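The other protein chains are all here in position, but one chain of the complex has been omitted.
Note that the chains are named A and B in the order they appear, and that numbering of residues resets to 1 at the start of each chain.
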Amino acid sequence: MSADVQLDQVWIRFGDFVAARDVNIHIQEGEFFSFLGPSGCGKTTLLRAVSGFSEPSEGRVLIGGRDMAGIGPNKRPTALIFQNLALFPLMTVWENIAFSLEVKGVGTKERRKKAEELLELIALPGQGEKMVSELSGGQKQRVAIARALAAEPDVLLLDEPLSALDLKLRQHMRTELRAIQQRVGITFIYITHDQGEALTMSDHVAVMSQGIIQQVGDGNTIYDQPETAFVASFVGENNLFKGKVSEISGDYALVDTSAGNIRARTSKGEERLSAGDEAYVFIRPESLKIANASKFDNRIGANIKQQEFEGSFWQVFFDVEGSDRDVKLSTVNDGSTLIHKVGDRVDLGFSADMAIATPAGELAAE
Amino acid sequence: MISDHIRKTFTILFVLGFFAYLFGPLIIMSLTAFNSSAFPRVTPWECFSVEWFQFLGKDAKLIEGLQNSIFIGIGVVVLAVPLGLSGALMLTQVKERVRPWYYTVTISPILVPGVVLGISTLLFWDRVGTMFGASRESVFYNGFFLTIIGQATFISAYTMLVFISRLQRFDRVQEEAALDLGATHVQTFRKILLPFLKPAIASAAVLAFLASFENYNTTVFTIVSESTLTTFLAAKVRHGINPSISALAVVIVALTLFGAALHEVFKRRELAAEKESARIAKGEQVTRKSKNRFITDPAVILIFLVTVAGLGTVYFAGTMGLDECKAAVKAEKQRVVQERVKKRQQKSMFQDAGRQALTPVPEGAGARSRPAPGTSNFQGLFSPDNLEGQAGTKETEQEQEKTRAAGTEQFQGIFAPQNLEEQSGASGEQQ
Partner (left out) sequence: MGRYWQEFFLRNGTALALYLLISVACWMLLMIILPQIFMLDFSFRTNVPPPLWGTEAHGYTLEHYQYMVYGSAQSTDSYNFVDLSVFGRTILTAIFVTLIDVALCYPVAYYLAHVASGGWARLMVMALIVPFWVNELLRAFAFKIMFGSTGIINNFLVAIGILDQPFDFIRNGVALYSGLSYAYILLMIFPIYNAVESLDKNQIEAARDLGCPWWRIHWRVVIPHAKPGITSGCTMVFMLTAGALAAPQILGGPSSLWFTQIIYQAFNQAGNWARGSAYAIILLSTSIIFVLCMMKIFKVKLGEIAR
């Protein structure tokens, strides 16, 4: 069984503090949905409202079309995987996994059987008698998943479950989580501040900041077509030029920045740019090229400040007049050596389709 | 550098002195229980004996007091452990603004004098009883009920502190996890919180029982017409001291030490478990030790062995050859007494018989001396070596009989100091 989750005009307040502001999201049945945002943005609060540990101050949470108001966490068709996993240290692995059956009054034999099935699923067969303390970090992770799945939830909620793992294991667990989700076919709602996790695993991502949903979309859309300054600055790396819109023509805007006039696509959020607005222009480092002639719509004069070799690619940093921040370019290491030296003056070029202009607004902390 | 050295030596001596001050009185008291001398003391040592212990078993009031103490102790455990637990669980849930007040009120019974707690409990339930028109035989006037309530008032604060320190290390998320997996609140409490608190419950129970067992200040007011071991003991000590009290003391000390050792074991197990879970939290992999059962815990076995061995040795040593030893001591005493008598008889021949007067009482020996019919030349008899003699026991009386029988009436004064000693012991308490 799987169910959709609907957040309908949800507000959550703690005194004067607003943790979630008018959140409207419809999470489809069976999808892998992520909330992405810096810590303190309200994503965990939303998750707790879905799982039933807190009630929204306003608005409704619907799971499978049913309003969850007044229904406690133990009665909701959700299971939560906690950031610190919250495995029960005084129980064995199988007792942990079968806990949800134990509280339902299921007999020992059946519990044992179910636990063994789930241990197979998470590739830990025959480890049921171990104590939780004897497992490695990745194994604990999988036990926590099995424990949650044993409750046969319609929706599985995951609160940054990978954050305690080291990088290698984290990358491995991403694939594994995605695989498990596809096998069991239920809705996964995943909370993370790690954009890599969100972009690789999810069908859809919601980027959140200060209690506000900035943008909802699939990974590609979020990356290529950010709707707000926050999303553009938070997801992936971006070079920023601040300026004023001098002209709008169709989907493009001409923005007057300190580095000169830049032509860029306009963002497609609720707030639209018009002439005279303050605007931010973002260009990805990989979209910048050291230009030859008039191949590009936009061209900026810059001095090479530093060149860093990163193995599969080079990073080059530039000084641009009128901008106090470095402009960064990255280029694939194709075996050829760089032709420019530090101190050289070059022209940076990029097409208007690769640059995006958003209304000025909140930026992600660097 | 030299002054450094002196300071160090001085510090070490100070610390040693401190520990001597801590343990000396207890050790001496315990030793007096094994001396066959009828007055509790270690010098002169007479015979190693366990006969004072044998007296204890025959004392019906003592047994009754002991039974009452155990009953009350169990009552207090049953009341104070749940109260302390709820107090601790409540602490994190009361509003931030109210919390300091809540904490102050629940902790205050520890600082309020026990006497005050006893009186207020007694008065309060008396008034409650009156309000309900209850009879004097009803529970509101019952010493057991009042004592359990009175003691639980402050012992609950002790148990609360135990639970608070344990709960500080509890990961509240576990409760949420259980709820999320479909457990009811009661199931969460039973299956998650209680197992975590188990060691704390055990140690709180031991603590509560010991605190109840030992309490005097509150109990003496609330017990009304009943008696507990401590009120019995207090009455006994105030009516004059003898080694059977020391023997009782040894028993109680041994029992409390046993309890304290168990408590320590509980605490250590708790700490060990905590360390392990701390390592788990850090994500370390912990190899599983064979699950350490309480009964096979080395510390428990050690405590058990030491107890058994100690009891056995003491019992054998205290009963074997006791009679022979006593006879020898008695003979030695008689010899000393007779020797003195002889000496004094010789001496007195040279003394001026006219200097007869009432024996002055040594300053420190207590006011209510009976005028000793001795002469001033016997003043020397009050010298300390005589004070070592026996204090008004059967034995001494027999000796007195003998000396009297020997026709040396005037030497009765020899025994005056001991009699004084006995009196001062009692008179100190007669106020």
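In the analysis below, a residue touches a chain if its C-beta (ideal position, glycine included) is under 8 Å from a C-beta of that chain, and two chains touch if they have at least 3 such contacts.
Nothing here was measured: the structure is a model prediction, and the numbers come from that model.
When the whole complex is considered, the residue among B:68, B:156 or B:203 that touches the unshown chain is B:156.
Of B:34, B:52, B:145 or B:221, it is B:221 that touches the chain left out of the display. Remark: the omitted chain is touched by one listed residue; of B:47, B:77, B:192 or B:233 this is B:233. Residue positions on chain B in contact with the hidden chain: 7, 11-12, 14-15, 18-19, 21-26, 28-29, 32, 39-43, 82-83, 86-87, 89-90, 93, 95, 100, 103-117, 119-121, 123-124, 126-127, 130-131, 149, 152-153, 156, 161, 184-186, 188-189, 210, 214, 216-217, 220-221, 230, 233-234, 237-238, 241, 245-246, 249, 252-253, 256-257, 259-260, 264, 362-366, 382-384, 387-388, 391, 420-421, 424-425, 427-431, in rising order.
Keep in mind that, in the parts below, only the chains that are shown with their structure count from here on.
With centres taken as mean Cα positions, chain B sits 66 Å from chain A. Across the interface of their complex, chain A is touched by residues 171, 173-174, 176-184, 187, 191-192, 195-196, 276-277, 279-281, 283, 285-288 of chain B. By the touch rule above, chain A contacts chain B in their complex via residues 51-53, 72-75, 78-80, 82, 84, 86-90, 99-100, 102-104, 130-137, 147-148, 150-151, 164.
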